[in-house]
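Have a look at the structure that comes next, please.
Missing here: one protein chain of the complex. Every other protein chain is in place.
Take a look at chain A:
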């Protein structure tokens, strides 16, 4: 069973630079295990030690977010297309900048600051 998987630029060091790789599995979890057998280390970048998808990674099966399809238990079929992307809010420019200011203001202890932003590191 072949499933096409699109790899974001930031993770292509695990796939020898390949933009698209093929894998197999009845579920997303199976697929990632299969991919990891040939692209060691890839799975650990996507799945936490407790077995959940990393917060800032989005995975889509045929353009639909797997978090609403059972996450790692999402069912896959032959011919499905899986896309892995970093989480980016719409209006990414504004958000990146706004979040930075909010953090800065919070750090400066400004009383009129916006709420702290979730630019969290692992």
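The rule is short, and it goes like this: a contact is a pair of C-beta atoms (placed from the backbone, for glycine too) under 8 Å apart; a residue touches a chain by one contact, two chains touch by 3 or more; residues count from 1.
Just so it is clear, contacts and distances are computed from a predicted model.
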Query: Name the chain not shown, per its UniProt record: "PH regulation protein F", "Acyl carrier protein", "YeeE/YedE family protein" or "Cysteine synthase"?
result: "Cysteine synthase"
Message: Need a quick check: the contact residues on chain A for the chain that isn't drawn.
response: 8-11, 45-46, 54-58, 60, 63-65, 67-68, 83, 85-102, 104-105, 108, 110, 112-115, 117-122
